[in-house]
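I have a structure here, written as structure tokens, and I will follow up with some questions on it.
All protein chains but one are shown at their positions in the complex.
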Amino acid sequence: MKVGIKIMPRDVILDTQGRAVENSMKANGFELQSCRVGKFLELSLVTADQIKAQADVEKMLKQGGLYNPLIEKFEIQFM
Amino acid sequence: MSTQNLEQKLKTYRLSDEEYKLMTGLLGREPQTVEWALFSALWSEHCSYKSSKIHLRKFSFRNEKTPEMDGENAGVVDLGFGERIAFKMESHNHPSFIEPVQGAATGVGGILRDIFTMGARPMMSANYLCFGEAEAPRMKELMRGVVKGISSYGNCVGVPTVTGQTNIHSKYNKNILVNALNVGYFGPGQKMALSNASGPGNLVVYVGAKTGRDGVHGASMASESFDENSEAKRPNVQIGDPFFEKLLIEACLEVLEKDYVVAMQDMGAAGLTSSSFEMASKGQVGLVIDLKKVPLRDSSMTAEDILLSESQERMLLVCAPKNFEPLQKTFKKWGLDAAILGEVQKNRKVKLMWGVEILTDMDPDLIVEKAPRYERPFNKWDFPRRTDRLTTPSNFNAKSWIDKALNNFKLNQFHWIHNQYDQRVGARTAAACDSAVAFARLDHSGRGLGLVVGCRPEVMMMDAEIGALDAVYYPAFQLAIKGAEALAVTDCLNYGNPQKLELMSEFVASVDAIAKASREINAPVISGNVSFYNETLGENIISTPATGLVGLRESVEDIIPDQFGSAFQSLVLVQMNWVESWVHVMAADEKISLFKQNVTCDVPQFIKRCAQMDQEFQKQNNFVTSIKAVGLGGIATTCLKMTTDLVGFDLSFDQVNTKSEDLFKDTFYGFILATEDLDTALDFLKKHFKGLAVDIKKIGETTDQKICLTKDAELDFKDFRNRFMKGL
Partner (left out) sequence: MSLKVGITRFLGTNCDEDVRKWVLSKSATATYLWYEDQFNVKDYDMVIIPGGFSYGDYLRCGALAAQTPVMKSVKEFAQKEKPILGICNGFQILCESGLLPGALLANSEQRFKDQWVELEVKQNKNPFAKQTSNGQVLKLPIAHGMGNYYADSETLKKLSDQNQIWLTYKDNPNGALLNIAGITNEKHNICGLMPHPERANAPWMGSSDGAFFL
């Protein structure tokens, strides 16, 4: 089973990449209000059970260090 | 206000009952609105130095090269030829423990700002790190994270990280130390900027990044020990942006060069609060600031949030009204905002507004000058471990000691750390992390500026006074043998809880010792930082007064390396016996050594004589091919550090008189040199050190990929090299 995880900076956290991209796009005349940059992880899991998959992925996130809760937030997406 | 309400407020703002009384006394009333936050931030230990200030006055010694820069951000040294440098060291211990990458990164950013806020171009960065044992909880993550933070920030901002020290000890298991240092350069004619606001009618201008909720309550956090809840604590981590900082450096230096600026201060700990109050207090003027004019990243922020925000890469400056437009244009060119927040006024009050609402109208001296000054109790230092008779540790086995040290990173080149740092950006670097002392070429005169960090925690554990003297003597000695005389000292005093008698005693003994040593070697302590409360659940770190020293060398040519050059050369030891102990050997077993001290030794004179050696070597055809100060673990450990993948050493030369443990004994201070011409070397050294109580003798030879300690103890060369160079 393929599961996607969207990891973005937490809303209060300064997103330095997003800021740079935003300023560059605006400087080149593109119409953009704001931009935040994160990352997308694609995980292939052995299980076909969605409930188990959710639990396994959350374990990887919270115990396996897949994201940094101090500065990031995540969203699990079943693909 | 009810007592319960008051108790809650004091807890939230981290003020004691006495401080509350002092505060209300000074105000003449209860604090209102944002005033609680102002006092909380500015009276924190980190900002006010309330436990240390009375002792830091002992660093008042200055000479003709170090003008008095009372209260300025960094100390300045006049190098002659129109050249000056500014340098300083700062701690970022608590934030790095919570989020190591950003904690270390923002530490680097902060010290850079302290330097370029004065108009100096940052030229060399260094760091001083103390970690716990690799097996301690989170420690590997902390080590990798801190190194990543320092390297990603330092490399991107374009300032080379040229030297540093990494210490490993179990006492740092729960409190790591991350100290960052920077040296900045002023060329001939380059203006220095000060931070005292002046000129009623001048504008107060905010430049740099927009303000967000980063690190709200950060300064108070640094002043508080960690408790069980630290792991669960999720402050709004300050995020550093080295790209933005690079833009800020260019823009600030440009407006300073064009003379648009009256005064400038960076927004560091306690952000806008400290910069505005300190600029006003130093300049003996008042300021009017409308917080609604502060550029915000998050429009829901309150006045208090804005005042306490520690968003990075922001500066506060004062400029004449006519200069605002060109100044703003310059910042815009570099992609940065410049916003007018208010103006300087003659009336000596800082008036903070929220639109038309007055939040406070206060004399800045009440907070800055009248901050509490504690005389924490301490005892006179009495050298608890000094002895007349030093006994050799029994059952010492060189091979197993080395084995253990390699396993727990106490014997490691830390190559894996150094090669993550860009050491050569700027095209000035002549010597960097491969040596104990870094050198960079000064742009105008071509002379070599040497930089080295100091303080050996194991020596501090043995004795706080000896350890603090060592924190100045040893790096000065390291500079000297490379041909540079120490000019000035900066420090970062990392200690535990100052309210504990024994720790405060160590602090006072250290400050006294550093002041004494700095006078003796004529290198004033011109800047510094204090980090208290490095304590978790009652356990404190080793008292660690980290130091940074700069020195000047005639040129950057022919600097003799630390490492062995080739095989079949003679190794000569030159040693003065001021203090003798078994620090390093016993530390392997978590024991603390006693020591013997010879008070008649003239260490400063020895250091001075060493500094004159290098020029003599050069006159006589460079007969010395390597030179290194003997570090902890004696001549054997030092030789191990001098090995390369091709060259080893053999110390079994004079085994009649030497026991293997003597090869690991700590004797302060000595150096080892390698030479192809033994007779010339011995002749020269005997003449050069005439009149001083030093031992000069051949101790061994360099070899072709062999390591021999005694006739019975030979190490596997390849195995040693692999493990010595291995990383995390």
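In this document, chain identifiers A and B correspond to the written order of the chains, with residue numbering beginning at 1 in each.
Everything below uses one rule, namely that a contact is a pair of C-beta atoms (placed from the backbone, for glycine too) under 8 Å apart; a residue touches a chain by one contact, two chains touch by 3 or more.
In this text the structure is predicted, and so the values were computed from the model without any measurement.
In the complete complex, the residue from B:418, B:608 or B:665 that touches the missing chain is B:418.
The chain not shown here is touched by just one of B:210, B:441, B:609 or B:665, and that residue is B:441. Interface note for the absent chain: among B:430, B:526 or B:699, the touching residue is B:430. Although one chain is not shown, part of subunit A still touches it, namely residues 16-17, 20-21, 24, 28, 37. Although one chain is not drawn, its touching partners on subunit B can still be listed: residues 151-152, 155-158, 241-244, 246-247, 334-335, 418-427, 429-430, 441, 555-559.
Assume only the chains that are shown with their structure count from here on.
With centres taken as mean Cα positions, subunit B sits 36 Å from subunit A. Across the complex, subunit B meets subunit A through its residues 98-99, 102, 141, 209, 212-214, 234, 236-237, 239, 241, 243-244, 297-298, 311-312, 335.
Within the complex formed with subunit B, the residues of subunit A that make contact are 12-14, 16, 19-20, 23, 65, 68-71.
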